[in-house]
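A single protein chain has been omitted; all remaining protein chains appear in their positions.
Here is subunit A:
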Amino acid sequence: MSMEPPVGLASMPVTKLSMVMTLVVPLVASIASYKHLFLLQYDPFLQTYHQYFRLFIFQFCAINESDTVILALLWYLFRHLERLLGSHKYLTLIALSWMYTTLAIWGLNLIWNAFIGQFTWLQWNNFSTGSLPIVLSLMHFYKEYTPQIYEWSIRLLGPRGGVASQNYNKQEDKSAVDWSINDQFLLNGLILLLILNQGFAGIICGFISWMCGIFIDKGLLPGLDHWRIPFVSHYISRGPPTRADVAMAANAATNTAAARATAQAATAVAGSSNAGNSGPASIPLRGSSTTPTDSSTAGDDEPGADEPARPLGVQFLDIFRR
C-alpha cells in the first residue's frame, strides 16, 4: 500500500455514501422539520411511547451541527479502511457494526434501567446521536489495521524557558514535558471531541460500541468472516484500487494490445478470485493516463462520439466555463 492516501472519493463508493448520508440526512431533516424523530431517549420515547423505530434510525442523523461535521470528517479519515478491506467488506462491516452496536446499546440500557436505574437519578436516559456508535466500532479496525506512518514529539519546557535554559543541557531538564504525536492525532482528537460533545451518553455508548468493534474483529460477534451484504456488489463494483490493480494498469499502459488482452484476462481472474474476500477487484484508476479502456476504439458513427461524455457535474461546471 502506498504511503500517500488517495485524495478525494473517486473510487470509494461506501465512504462517499456514508459522508453524503451524514451531511444530507440532517440537512433534509431540518428543512422538513423532522429532526426530532432522530432523538432517542429512554424516557419517554422507549419507556412510555414505545417508539422503537427511533432505535433503528437514530444513527442516521446527528442532532447537533457540530456532531454532523465531526462525523463527516471521521468518515473521510476512515476511507483508508475502505481501501484496506474493499468496498463490499467495508459496507458489510458498517452494517454489522450498526446492527450490533444498536442491539448492544439497547440491551445494556434495558438491563441497566431494569436493575440499577430504578432510582430516577441513576436512570440511563440519554443516548448518543448520529453515527457515533458505528464510528467508534470502526475505530477499532482503523487502529488495529492502519499502520502508523510517522510521529513527532512536542517538548514543552518549564516556566521561563525551563531550568535547562540556564544549564545549557536540555536533556536533563526534568520539568519539560514530552508529547509524542503520530499521524493519527487528528482522528484521536476528533473522536475525543465527538464523545465529549455528547457528554455522559457519548462516553457510555462509545465504549460499548468500541467493545462491539473488538468483538466483531475477534469473531465473537459473527458475520464479518463469511457473510456479505447481498445484491449490492453491482453498485459498489468500482472499489478502491488495490496494489494489483495499479500494477496491472501500469502493465497495460506500457504493453502492446496483446499484452493488454492478457492483463484484462488477469483482471477478470483476479476479480473472480477476490470477490469472496475483499470485494471484487476493480477496474484500474480512473482518470489516470494509464487507463486501458481506449476511447478511440469507439465507433465514429455513434452520435456524439466526437465529444467526450459529459456527466452532470461536468455540465454544471461547463456552464460557467463557456
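The criterion applied here is as follows: a contact is a pair of C-beta atoms (placed from the backbone, for glycine too) under 8 Å apart; a residue touches a chain by one contact, two chains touch by 3 or more; residues count from 1.
Rule of thumb we're sticking to: contacts and distances are computed from a predicted model.
The chain absent from the displayed complex carries the UniProt protein name "RING-type E3 ubiquitin transferase", chosen from "RING-type E3 ubiquitin transferase", "GPI transamidase component PIG-T", "SWR1-complex protein 4" or "Ras-related protein Rab-15". Set against the missing chain, the residues A:Ala10, A:Leu23, A:Leu37 or A:Ala176 yield one that touches it, A:Leu37. Annotation: of A:Gln51, A:Ser66 or A:Ser153, A:Gln51 touches the absent chain (contact as defined above). For subunit A, the residues in touch with the chain missing from this view are 30-33, 36-37, 39, 44-45, 49, 51, 54, 303, 310, 312, 315-316, 319-320, 322.
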